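Mind looking over this structure? Questions follow.
All protein chains but one are shown in place.
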Amino acid sequence: MIQEFILRDTFARHCGIELIEAGEGFAKTKVSLADHHLNGLSMPHGGLIFVLADVAFAAAANYRGIPTVALNVNISYLKSTESKTLYAEVRELNDNGRVGSYHAKITDETGQIIAIFEGLGYRKSIK
Amino acid sequence: MIQEFILRDTFARHCGIELIEAGEGFAKTKVSLADHHLNGLSMPHGGLIFVLADVAFAAAANYRGIPTVALNVNISYLKSTESKTLYAEVRELNDNGRVGSYHAKITDETGQIIAIFEGLGYRKSIK
Amino acid sequence: MIQEFILRDTFARHCGIELIEAGEGFAKTKVSLADHHLNGLSMPHGGLIFVLADVAFAAAANYRGIPTVALNVNISYLKSTESKTLYAEVRELNDNGRVGSYHAKITDETGQIIAIFEGLGYRKSIK
Partner (left out) sequence: MIQEFILRDTFARHCGIELIEAGEGFAKTKVSLADHHLNGLSMPHGGLIFVLADVAFAAAANYRGIPTVALNVNISYLKSTESKTLYAEVRELNDNGRVGSYHAKITDETGQIIAIFEGLGYRKSIK
């Protein structure tokens, strides 16, 4: 089910983001940096780093098949990196039925945390 | 100068985002929605909406030619939209020399606010 | 009804915060700074500035009598001030029935914005 969800996520594919793991309240994504992923300062684009984590957030939040949309996200950019591959790992912290809270770490190849992401998801229906 | 900055922003171009206005502490971006801009629920991707505002934020923050990177962004998604064109308009609220604070509204063709975005930028040098 | 709600808010009273206006999706609070409102750097405490806006947020969000709790708040501190009175003014930006989005400006006596606050409230019941 989560595979179909991700197949429909055309923007994730357009950005080169792969879902490499997903489970109940958990997901991990990956991106291999390319020339079209840079910002105006020639660094990996902060928007790309957001999308990487957002795709993992969506996979974790929609895993059970209940359509869930983002209400709010807070992202802090901690470090720059020379790494050519980035990962985002998301975990659900809480779920009150209607609203779920998720935390993501964005890391580089060395395992260093380059950004942290907190997301709140709103379930459009309740099973 | 801001034109060169945006020319180097390959990710903005890859995502189809255009800078349509920029000035001192101000910028406006636009995206025409296409099939590769959707999420797994077939709505405009929350990541795209973030990137749209982030590109305007970067343009406003880097306008004076001082390299400025994002420290933190908070985005709230308020409404869904059927609109085929989205805009983001960013204004600088404050600048203490090292850190600038920016507010963006993301709107659809009818002018309705679909998301709000608060960004803090860190200047890597001080003129 | 909002008057009874505020009377029960013992922490607002303990902090010296007054509700000076409230209406449908709108509220304004005030605090007169005293010696017990300072932080370790002898400035008005960032926690007090948060509470000032949070009380206005709660009043605006609970105005219709539907119990509403905070899900998430993002606050940015923009400027320091020498002012002895601070105000917070909150407006509802959106309400999807279950979740409402609120924006607050915290200002000093000169009208200068010293902090901005974005809150998401969750309605525990729906009328």
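Read from first to last, the chains carry the letters A, B and C; within each, the first residue is number 1.
Basically, a contact is a pair of C-beta atoms (placed from the backbone, for glycine too) under 8 Å apart; a residue touches a chain by one contact, two chains touch by 3 or more.
Not measured: the values here are computed from a predicted model.
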item: Visible chains in contact with the missing one; value: A, B, C
item: Residues in subunit B touching the chain absent from view; value: 71-72, 74, 96, 98-99, 120, 122
item: Touching residues on subunit A - with respect to the absent chain; value: 74, 76, 78-79, 93-94, 96, 101, 103, 113, 116, 118, 120
item: Sites on subunit C contacted by the missing partner chain, in the whole complex; value: 5-6, 8-15, 35-43, 45-48, 50-51, 54-55, 58, 62, 67, 69-77, 80
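Here, only the chains that are shown with their structure count from here on.
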item: Centre-of-Cα separation between subunit C and subunit B, whole angstrom; value: 28
item: Between subunit C and subunit A, distance of the C-alpha-averaged centres to the nearest whole Å; value: 32
item: Distance between the centres, which are taken as Cα means, of subunit B and subunit A, whole angstrom; value: 19
item: Multi-partner residues of subunit A (each touching 2 or more other chains); value: 71-72, 74
